[in-house]
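What follows is a structure written as structure tokens; I'll ask about it next.
Note that one protein chain is taken out, while the other chains of the complex remain in position.
We call the chains A, B and C, going by the order they appear; numbering starts again at 1 in every chain.
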């Protein structure tokens, strides 16, 4: 499991490292579920999740907040009655880092259906 | 307390009633805390709240979600590490209703400081 | 509203003040909703709340947590699928203080039905 994105942990990122290039980001993207999109400027990834009702939505928001706490990496979260949009980028470097993809993969794992 | 916005309850709104005019909305706005702004098109109200950390922010988000549940009126909520933006409007009528102001006043009450 | 329990704020309690006597606690109890009971030893108050499902229950738990945060006074909360039990006492004085009744009244306000 250590080799999958979801099995890795975020590394502290205080800046000083280069952001992922758009090519690097496009290479990582297929490791995430298909709802994740790269922003046109290549500086963030975003996914929209749909739910049946407000309870599912808020429970999911809290589960994503737990990941943010564990990884010390905090997305922008927007939600309404049945929908939640999550955006990851790494402020300190003004673009995407591995951390963004690691957290996105952990969000995907929250929703993984049984095998 | 029944005469304050925060003391009222949302009425079910299935549409069919007219939205508040911009003048009506501007008249209600002073009953809310000063961080609430009317959107330029007069169709929604929005406020940004700042917190010390992620815990405060997510606890606040959950408290607002409780109001949404109690009133059956659900805002758009966007939050990151230390900030949360709340937008109320009434989808069914394509603009603002009393319900938006009632819920905004209840959000204000969450943050009321001791007398 | 300043004269009701729910309209007051908790005072910091570091101990050094006497706990409420059982007689004092019994006098405050009628200001709370009827589900609050005094423990047989007079040192805590407890109420059980029933909900329709897990979402209602967890949303309520989060709303109570917000009160705990705002008042810096933290109850014991036990919950399962459709039920939540809340117990207030003041550890620092080994018994009940006004703070416990203030917070319990605020919990009641969360569930207040429309007038």
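Please note the rule applied: a contact is a pair of C-beta atoms (placed from the backbone, for glycine too) under 8 Å apart; a residue touches a chain by one contact, two chains touch by 3 or more.
Worth saying up front: this structure is predicted, and the values here are computed from it rather than measured.
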Report summary line: Output for the hidden chain's shown neighbours is A, B, C
Report summary line: The one residue from C:13, C:65, C:92 or C:109 touching the chain left out of view is C:65
Query raised in the report: Out of A:24, A:56 or A:85, which touches the unshown chain?
Result: A:56
Query raised in the report: At which residues does chain C meet the chain that is not included here?
Result: 54, 58, 61-62, 65, 68-69, 74-81
Requested in this report: State which residues belonging to chain A touch the missing partner chain.
Outcome: 1-2, 9, 56, 59-60, 62-63, 65-66, 69-70, 110, 114-115
Query raised in the report: Since one chain has been left out of the picture, which residues of chain B touch it in the full complex?
Result: 53-56, 58-59, 62
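Methods note: only the chains that are shown with their structure count from here on.
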Report task. Indicate whether more than half of the residue numbers at the chain B-chain C interface occur in both copies; give same if so and different if not. Result -> same
Query raised in the report: What is the distance, in whole Å, between the centres of chain B and chain C, each centre taken as the mean of its C-alpha atoms?
Result: 26
Query - Distance from chain C to chain A - Cα centre to Cα centre, in angstrom - result: 38
Requested in this report: Give the residues of chain C that touch two or more other chains, as numbers and ranges in rising order.
Outcome: 56, 59, 62
